[in-house]
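Selected chains only, in their assembly positions.
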Amino acid sequence: MWVQREIRLNARPRGFHLVTSEVLSALPELHDIDRGLLSLLIRHTSAGLTLNENASPDVRRDFESWFDRAVPEGADYWTHTLEGDDDMPAHIKATLAGASLTLPIAHGRLALGTWQGIYLCEFRNHGGPRAIAATAWGEER
Amino acid sequence: MWVQREIRLNARPRGFHLVTSEVLSALPELHDIDRGLLSLLIRHTSAGLTLNENASPDVRRDFESWFDRAVPEGADYWTHTLEGDDDMPAHIKATLAGASLTLPIAHGRLALGTWQGIYLCEFRNHGGPRAIAATAWGEER
C-alpha cells in the first residue's frame, strides 16, 4: 500500500512550530497501515523538519535563540547576501535541522515517543506557505 | 517482508556510545533480507542517533567536547530550565545529531562503510534506558 501526496502547510512566522496534527490530518490513510513508514520531505532550502519536545512552547523559543546565535545574520564571511540577511543563515540552519523525517507507523498510528512532535523550522522572516512531500507505505491492516 | 520492533538500549552515561552490535543482535531477521532497508528512530527528544567512526574512543570523546561547547549549559538565553541545566541543551543537540537513521541492507547484512558504526548520543546526565523503534523491510533471500 502506497500513499503519496503534497501537504501544504500554512505560512507561519519565523521560528519553530509544532505541526504534528496538521500533517496527520492530511494523511487519513495512515489509519489503514498496520506496519509501515511515513517519509516527509520539506521541498524548500530555507526551512526544515525535525522531531522534538511537543509540550513546552519554551523549548521552541529556545531553539530559535540558539539557532540565531549559532548562525549569525550579517556576519562578514557571508557572500550570498542578495536575498536578505535572513537568507544565507536560513540555508545553513535548514541543513543543520534537516529536510526530511522517516517515521514508523504501527497499527494505524505514528509510533513516535510520548514527547516527540514534528517541528516545522521556519528560518525565513517571510517564508510563506511550505510544501511537504509525504509518502507512506506498508502493510494494510 | 516487514519486521517492526522496539529495541531497548541499556542506560548509559552522558556521551557518545557505539551500539551497532546491540542493535543488530536485536534484529536477527536482517539475515533473511536480500535487498532492503532498516529504519531506526530513537523515541526521545534528548538523545540522538548518528553514524560515525567505529574505531577510536577518542573520536567519541571529542564529539562530547564539541557538542558541549557548541550548546552551552547555563547560557542566559535559555528559558526552559526547570528540568535541569542539561535538559534544554540536550534538546538542541538531539536535533543537531538527528533522531533517525535509514540504513541499507544487502545480502542479509547492513551495508555500512567499513568505518561506520551506530552511535547512541546520550545528551542527558541520567537519561536512563532508551527506546528505538526499528523497522526493516525488503526482499527475502
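As written, the chain order gives the labels A and B, with residue 1 at the start of each chain.
We adopt the following convention: a residue touches a chain if its C-beta (ideal position, glycine included) is under 8 Å from a C-beta of that chain, and two chains touch if they have at least 3 such contacts.
Everything numeric in this text was worked out from a predicted model, so none of it was measured.
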| item | value |
| --- | --- |
| Copy number across the full structure, from 2 displayed chains | 3 |
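Just so we're on the same page, only the chains that are shown with their structure count from here on.
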| item | value |
| --- | --- |
| Centre distance in Å when chain A and chain B are each reduced to the mean of their C-alpha atoms | 20 |
| Sites on chain B touched by chain A in the complex | 2, 4, 39, 41-45, 70-71, 77-80, 88, 91-92, 94-96, 98-100, 102, 131, 133, 135, 137 |
| Contact set on chain A toward chain B in their complex | 35-37, 50-53, 56, 58-59, 61-63, 65-66, 69-70, 96-98, 101-104, 106, 111-116, 138-139 |
